[in-house]
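Only one protein chain is missing from this complex, and each of the others stays in its spot.
Now for subunit A:
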Amino acid sequence: MDKRLPIEVRWHGRGGQGVVTASRILASAALKGGYYLQSLPDFGAERSGAPIAAYTRISESPVIDRGPVYEPDAVIVLDASLIGQVDVETGLVSDGTIIVNTANPDSPALKRLRLQPDQQLWTVDASQIAIELIKRNVPNTPILGVFSRSVPVLDIDTMSHAIDELMSETFPPNIVEANLQALRLGHDQAQKIEAGVSANV
């Protein structure tokens, strides 16, 4: 038994940022890790730029809850401009982890997060990594790198295999390779923010 499981993840982002794909990659990685999994988009009429959510569940037994995640163990925010507009931290468990894609770990947006003492905040400039390597602002694969570091359920190699397999179905090898590099860079550049102060760990 893995004491960290089951875990529930809630994703926040905007249409076009790859929220649903990221959730799905995480679920595929969970399958590779030998777990039961679920990836579920929050259902609405998705439009490019509109706030959207998705959920991932990873468990050692079959997942029976097919509803929204109300009490996530981890929250992943692909667009920091959602903080304040969407209640991203709502329901986060008292020792949960929140990961935010931002260029500025000292940004006022992060200060608006109402975090409890044992909740962890991690940041990464996933958009910059994506633009540099993938040539498009799809911050989802770098943020998965942060996830594998801050929520150590699935290691970076398992995540890498899942991205390779899932993206190879639709993308040419150079795009897949760029995403794999983005994953590792996200993992390496992740910063844990201690009590509102950024600290590279």
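Just a few scattered comments:
Following the convention adopted for this analysis, a residue touches a chain if its C-beta (ideal position, glycine included) is under 8 Å from a C-beta of that chain, and two chains touch if they have at least 3 such contacts; residues count from 1.
The definition used in the following text is that contacts and distances are computed from a predicted model.
Of "Glutathione transport system permease protein GsiD", "Anti-sigma factor antagonist", "Acetyl-CoA acetyltransferase" or "Pyruvate ferredoxin oxidoreductase", only "Pyruvate ferredoxin oxidoreductase" is the UniProt protein name of the chain excluded from the display. The hidden chain makes contact, of the residues A:R24, A:R149 or A:H187, with A:R24.
Those residues of subunit A that touch the chain absent from the view are 23-24, 27-28, 30-31, 36-41, 43, 45, 61-68, 70.
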